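Missing here is one protein chain; the remaining ones are kept as they sit in the complex.
Take a look at chain A:
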């Protein structure tokens, strides 16, 4: 078994694991917090390694559900540490522990404006300003690794002001022509958010999305590492189709034809297979394609209905599934697919079910 690489941390975790009950655990945690507090008090004697170790311990204690209300300054001082491990511990702990204070603070600030009412808030605000300054130094600095760390922290904590000030630059950067599927996946998440906000501004991106889908559906130039159980990045396929769902129509005929072809391929090509993971992934793509089809109505509706009807027996069986969420979905689906041809069967089933409810 691999260990964390910090002996003190491993010992502490072992101790916690050996506790027989909650009371013992609390005692052990209190002892540790007391120890960290005293060690932090005469900070001079602490090496960066020790600080890092304590900050990791605090993050662990926090996860166990204990309040960690000190160590802010130490974490800030670790952010400005010149070495990677300390910096990393500090950034992570900020996202984990003190990030939540930050959000709480910005919420309070939104509500009460500049009137800082509580002492805690005041104290936190100072430490936060220090933290922001240090982070900014890392972002504008020359060290690429530190930039990455700083950006990771900012991204995970969020913060409205930050997002607003960065938005125009990010929009210019929209990398929809990128070939790397990892980059595309992240960009597509952002794109979905942007499009949901304002479809009009992104009409010119529509053909690009269709191009990405085409590439995935045809499995062209897809690295093995982005193929999940034989399916070219289902996440990217799903997200791209989600983005397309925001556009009411596709006007350009050649784009429309291309999209039509992709959807056809997905709808016709999805089969139920033995491997559960492959099944999940292919159906994730299939359902998203169905949703898109439904919205844009580019396929002949009957085609899809026929496909759904093939599964009617299975859907009816699902009405008796032990899982309530499956029963509910089955009911929704039966309701949606009911027409003149199958109404008799479906209603019969539902009537049988009624007394059991």
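Criterion: contacts are C-beta pairs under 8 Å (C-beta built on N, C-alpha and C of every residue); 3 or more make two chains touch, one makes a residue touch a chain; residues count from 1.
The rule we apply is simple: contacts and distances are computed from a predicted model.
Matching "Glutamyl-tRNA(Gln) amidotransferase subunit B, mitochondrial", "AP complex subunit sigma", "60S ribosome subunit biogenesis protein NIP7" or "UV-damaged DNA-binding protein rad7" against the UniProt entry of the left-out chain gives the name "AP complex subunit sigma". Contact with the omitted chain, checked across A:216, A:281 or A:334, is made by A:281. Considering A:175, A:308 or A:326, the position touching the chain not shown turns out to be A:326 (whole complex).
Only one of A:36, A:78, A:92 or A:213 touches the chain withheld from this view, namely A:92.
Mapped onto chain A, the footprint of the missing chain covers residues 1-6, 9-10, 13, 17, 47-49, 56, 59-60, 62-65, 67, 83-85, 88-89, 92, 95-96, 100, 103-104, 107, 145, 152, 155-156, 158, 181-182, 185-186, 189-190, 192-193, 196, 223, 225-226, 228, 233-236, 238-239, 242, 277, 280-281, 283-284, 287-288, 321-323, 325-326.
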